[in-house]
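Here the structure is laid out as structure tokens; the discussion comes afterwards.
The complex appears here minus one protein chain, its other protein chains still in place.
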Amino acid sequence: MQLGLVGLGRMGGNMRERIRAAGHEVVGFSNDPAVADVNSLAAMVEKLTDTPRVVWIMVPVSATEALVDEVGALLSPGDIVVDGGNSKFDGDGARAERLGKRGVGYVDVGVSGGIWGKDYGYALMVGGEKADVERVKPVFDALKPAGEFGYVHAGGHGAGHYAKMVHNGIEYGMMHAFAEGYELMRAAEIIDDVPGIIKSWREGSVVKSWLLDLLDKALDEDPNLDKIRGYADDTGEGRWTINEGVRLAVPMNVIAASVFARFVSRQEDSPAIKAIAALRKQFGGHAVKDA
Amino acid sequence: MQLGLVGLGRMGGNMRERIRAAGHEVVGFSNDPAVADVNSLAAMVEKLTDTPRVVWIMVPVSATEALVDEVGALLSPGDIVVDGGNSKFDGDGARAERLGKRGVGYVDVGVSGGIWGKDYGYALMVGGEKADVERVKPVFDALKPAGEFGYVHAGGHGAGHYAKMVHNGIEYGMMHAFAEGYELMRAAEIIDDVPGIIKSWREGSVVKSWLLDLLDKALDEDPNLDKIRGYADDTGEGRWTINEGVRLAVPMNVIAASVFARFVSRQEDSPAIKAIAALRKQFGGHAVKDA
Amino acid sequence: MQLGLVGLGRMGGNMRERIRAAGHEVVGFSNDPAVADVNSLAAMVEKLTDTPRVVWIMVPVSATEALVDEVGALLSPGDIVVDGGNSKFDGDGARAERLGKRGVGYVDVGVSGGIWGKDYGYALMVGGEKADVERVKPVFDALKPAGEFGYVHAGGHGAGHYAKMVHNGIEYGMMHAFAEGYELMRAAEIIDDVPGIIKSWREGSVVKSWLLDLLDKALDEDPNLDKIRGYADDTGEGRWTINEGVRLAVPMNVIAASVFARFVSRQEDSPAIKAIAALRKQFGGHAVKDA
Partner (left out) sequence: MQLGLVGLGRMGGNMRERIRAAGHEVVGFSNDPAVADVNSLAAMVEKLTDTPRVVWIMVPVSATEALVDEVGALLSPGDIVVDGGNSKFDGDGARAERLGKRGVGYVDVGVSGGIWGKDYGYALMVGGEKADVERVKPVFDALKPAGEFGYVHAGGHGAGHYAKMVHNGIEYGMMHAFAEGYELMRAAEIIDDVPGIIKSWREGSVVKSWLLDLLDKALDEDPNLDKIRGYADDTGEGRWTINEGVRLAVPMNVIAASVFARFVSRQEDSPAIKAIAALRKQFGGHAVKDA
């Protein structure tokens, strides 16, 4: 089939290759002429002759909202817009409604797999109406890993992004579980070979996982992680997961702790601990460190 | 080589089969005559003619301490006792010292893999002196999974059990990350197919892991987990991990939260929340539920 | 001065008495004719002859939004609407703007003190423009405790409700700290007299506080809290505090844990722990409890 693809960065660029390798035609647009197949959105849509058309938007969250409408305006009834970015799930319903007024369908897709997806396939979580999802299915089949896993139609509009959000929330918690265990072993007098232990767990253990494989790989490259500072960004999904737990009264102790730890990692100094130190001085005369 | 194996339960029994399948001779002793190869520890030791002898103890923690000494007393200088149980790391040094006075070596092994180890191999984390570890190596090679992973000599006496403890601590955190994400999806109005989402993540996702595979399997058997009560025991390693974090000033928010959640799951009623409810009534006149 | 007061429930009714005791005139309206001074909002406004008029709304959050507009429509330029309820701070700006179009001022007030406020005074956190706040000052002076504390003009529109939200977030954390210590002492074999310890802390200790006084009072009435179930509601501010921490990248481990613990207290069974139990059965053959 034909696919219009908007956004050819680290994710979109690799996805174009994988979809083409599966035998489909991809017309890619990007603001960077060096990688774009066409020089405008309109030119992209024009090249999609196989109707109804499907256009996949794969751009940073901040740019997605405007693009969905812009692309939608170029399409015709029966066509479909796919948002494969890390958009927040609660905007998908309104987008679907806006496009729906013009007869254009909307499908939201959570895409996992990062820089490894091109070769291994991307895990896809899809939200939208059944007929629309079916129309895009050949592209999903091209992107997903071989075999029975790696794809789900999770529910209506927003369900794909929601499932991806939860996936990332879980990822935060898993990563932090490994991180705590790693730090403990680094501190333990009794342990001689932390990287060796991590490596050993890759088969036969209960914690066997892709994240563990990657931690092993990172330690192969930098056994003490001496080159990396303990500073970690977060990309929104962890925060949204906490907010959803709060909204639905679902306890989120682990995922929240893992997100909060990243907040701490980015602070020059902690106002909270300043207050603690000030209190300790007040009631106990305990020494404080000067700022 | 020859191996004396004490304990032929769920773990020991399977291990005997796997070691034998690798071509070694195993003399197994158990209190259960139906499965034992010999009817006493002494008879077991007598059958081990290939010196120095190696005896592997694989029994519940509560029985291990006495057995180590009992077996040690039957052995000769140069022989080796292996504790493959979930013993706490901080007792290994003293055991090694006690046995060492008689010239008997001691090796502690953390064994992961559960009921799947027989077929897939067990991940082995080993503590002890190099020469002793080398002597047992053929058995380790038989038990571990094929390939380069699944085995590590982590350090001196206790390092094997320590690494296993940390492994389990991480396991607690990972399981709870999945559990929180699972509960959130169950509560989310937008999600239609929770088991389908879990299944989809098995390939291509960042949370790809053996625990995820098992969660998928559990949901195949009982899609809403209707047959299971939300009650979870803990087996010590999670608690020890927290205590080690406390001792070494290593923050343990995620692993601690996952262990505490199991504590809560076993309470009939929460004294802490009773106090909260009592306070809310006192300052705000908020209604309380009768006990 | 004169004050229109809408809402004469547990809070509003007591506040009317305290304001009157300070020598002001209060015209109170309530849907309950048994306590109302007038039988309609319009009648209330009519009785306020001392212009510009001030009307204080003290009703449940769910009813506040509509009432603010309804009251606003009855007022004239220069008049002021005060919202003393537990409204969420992020709606205050829009209300102020809506009323402002008609020349009516808006002041948001976070009110603490619960059922004790009538006698001891209410802690007031105020948001709004300086001139509007000054106009209401005599009422604030009547409501607040005697002395230098118990009142603050925290900032512009919404700052009063925001400060009250943070106050309640802190309250959640403090209560839970007491609750955990209480539960630990209940479990400790070594402790004979838990209520006696709580009582002893009321003077000379670092944890000396009003919440501690109330816990002591609750234990005087029910020494083992036998009559109360471990079930605790939450009223929104704790959740909003977490969400604000998430938005502003402020770590919230303590307050979040205290709110999450209340969520758990209200669950019949925990889907998360069901997943944990299912996983333990899968990898280790551990027994599960039937649902």
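Here the chain labels run A, B and C in written order, and each chain numbers its own residues starting at 1.
By our rule, a residue touches a chain if its C-beta (ideal position, glycine included) is under 8 Å from a C-beta of that chain, and two chains touch if they have at least 3 such contacts.
None of the values given here were measured: they were computed from a predicted structure.
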Touching partners, among the displayed chains, of the absent chain: A, B, C
Sole residue of C:29, C:106 or C:178 that reaches the chain not shown, by the stated touch rule: C:178
Selected residue (touches chain absent from view) among C:28, C:158 or C:271: C:158
Residue numbers in chain A that touch the chain omitted from display: 10, 114-116, 175-176, 178-180, 182-183, 186-187, 210-211, 214-215, 217-219, 222, 225-233, 253, 257, 261-262, 264-265, 267, 269-286, 288-291
Residue ranges of chain B at the interface with the undisplayed chain: 206, 239, 242-243, 245-247, 249-253, 256-257, 259-261, 263-264, 266, 272, 283
Residues from chain C at the interface with the omitted partner, ascending: 89, 112-114, 117, 120-125, 127, 144-145, 147, 149-156, 158-159, 162-163, 166-174, 176-178, 180-181, 183-185, 187-188, 190-193, 196-197, 199-212, 241, 244-245, 248-255, 257-258, 260-261
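Assume only the chains that are shown with their structure count from here on.
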Contacts common to chain B and chain C (chain labels): A
Middle chain, criterion being Cα centroid separation: A
Turn needed to bring chain A onto chain C - CA fit, degrees, nearest 5: 180
Intercentroid distance (Cα basis), chain C paired with chain B, Å: 47
Inter-chain centre distance, chain A versus chain B - centres from mean C-alpha coordinates, in Å: 33
Residues of chain C engaged with two or more neighbouring chains: 253, 257, 261, 264, 272, 283
